[in-house]
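One protein chain is absent from this view; the other protein chains keep their places.
Up next is chain A:
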Amino acid sequence: MELINPDVVDLSRFQFALTALYHFMFVPLTLGLTFMLAAMETVYVVTGRQIYKDMAQFWGKLFGINFAIGVATGITMEFEFGTNWSMYSRFFGDMFGTPLAIEGLMAFFMESTFVGLMFFGWDRLSRPAHLAITYLVALGSNLSALWILVANASMNMPEGAHFDPDTMRMQFDSVVKVIFNPDAQAKFVHTSVAGYVSAAMFVMGISAFYILRGQHKAFAARSFRMAALFGIISTVAVITLGDVLGRLDYEHQPTKIAAIEGLWHTSKPPFEPWLAFALPDDARQENHLEIGVPFVLTPLVAHSFDTPITGMTELEEQAGPHIASGIQALSALRRYGQGHDPADLAQFRAHEADMGFGFLAMRHAPGQDVTAISAAEMDSVVRQTEPDILPNVFVTFWSFRIMVFLSLWFFAVFALSAYVSLTNRLERNRLLLKLCMWSIPLPILATEFGWITAEAGRQPWTVFNRLPTFLSASSHGVGYMIFSLAGFALLYSTFIAAELFLMFKYARLGPDHGAHGAQGPHLTVAHDRKDAFSIASSLSS
């Protein structure tokens, strides 16, 4: 049989990471801004004050610029499982495809259909009807995130499916287990709330820009305060749910948590320090330049003071017997596929739980065929496979730390901003306003590093403990990968240039320009004539 080309696997991973990270630059803003738009419009509908309609329409315009690329680059993700992860899709598609299809039916359709009415329907719908549409867009985008994260959780914590030797894949067997996967629940709240943090920082930062320039004062101050309050609540929630996720990883993905904490050897509670800084060395399996805070690690991870946390060296040793058993499972499975002999099936069943580790050993088997491993070679294959169970520790360790340090920064910025804004001293705190402005991209950066922590930490698996990443990729040639990577690089660079150009253009223009409904007789609906900019905008159009 054809051998796996590691270069193609690496290029496929690189392409997926590139396109997923790119997609996720736009998603957090969509998730959060929809709810902020709904909140602004609610105030407008309840009070009837024009300024809140202007806010909803202005931020809605920026939302639209962002939303388009979010939707467009999401299509890439749906395609890539088939175009680049063929074996994964065949092996896991029965289960993984279902939440994705439900996402399309329940959420994406709703979000996409109503977003058209949200932009075009201002003058065709009554105020409450338009408000309902805005809420449906917000609900749709957040439900969409829910189902995507249900799918993602099934890769990290495969529950609700079992392997079937007759179809050679994971067979879906419990929709309840898939939906109520604890990882899915925690991840959904953590990720969507991270989106609210991004949106709050975005609105707060741009409002700070107007306040610094002395423009659109009433508009900017209201937007700023709303965003600061939204931001502080969201940041607290994101940190809390992050802790819940860490706890789940500790229970279900010990390799990920050990890599996150750079824990090469089993911890010694209660003194074991939490490493604030270290340079993990994957090749030598040790850390350089450790700076830690004593007594913090054990309660942080295990939520107790005396539970030792298993280190990576020990996890490798524990994996040895599983690898040997997995090789038995896979050899039996291959023989069963050829002869359908019940004895082979019985042997497979005896070692079934370790099948994934057998796949992992394929790379080190002669000719990538586990049935060809002789008794004499067995020990050496198992020993070579052991270190493969660990993710890249340097990447996992640092992406986690960047995310955590950034979230503490957001907490400080939002708390201070909320306080200063509520005490009406914003204009005197120019340094804080500048910090808000420069912090706009940081929550998105933190979200990206969150994704890297979760997915790089899941390695070497696509389906945790079931299917290794190197086996999941499509059997393409390197030429195909160069072709698609070049195309993505060209297209995505053009997109980001166009999006930043428009974002800066419309943010600079501010709410005076084109934030109103269709021009014509209804223009005079502006009730709040005291708001200078609403008059100015009626005149300018």
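The criterion applied here is as follows: contacts are C-beta pairs under 8 Å (C-beta built on N, C-alpha and C of every residue); 3 or more make two chains touch, one makes a residue touch a chain; residues count from 1.
As a working rule, contacts and distances are computed from a predicted model.
S.K.: Given that one chain of this complex has been left out, which of "YjbF family lipoprotein", "Tricarboxylic transport membrane protein", "Hydrogenase expression/formation protein HypE" or "Cytochrome d ubiquinol oxidase subunit II" is its protein name according to UniProt?
M.R.: "Cytochrome d ubiquinol oxidase subunit II"
S.K.: In the full complex, which of A:Ser86, A:Gln215 or A:Thr266 touches the chain missing from this view?
M.R.: A:Ser86
S.K.: Quick one: which of A:Ala101, A:Val293, A:Ala372 or A:Val478 touches the chain that's been left out?
M.R.: Reading the full complex, the residue touching the unseen chain is A:Ala101.
S.K.: Can you say which of A:Phe14, A:Trp438 or A:Phe501 touches the chain missing from this structure?
M.R.: Residue touching the absent chain, from the options given: A:Phe501.
S.K.: Contact with the hidden chain only, please: which chain A residues?
M.R.: Against the left-out chain, chain A lists 1-2, 64-65, 67-69, 71-73, 75-76, 78-79, 81-91, 93-98, 100-106, 108-110, 112-117, 119-122, 124-125, 164, 166-169, 171-173, 175, 334, 337-338, 471, 474-476, 480, 483-484, 487, 491, 495, 498-499, 501-502, 505-506, 514-520, 541.
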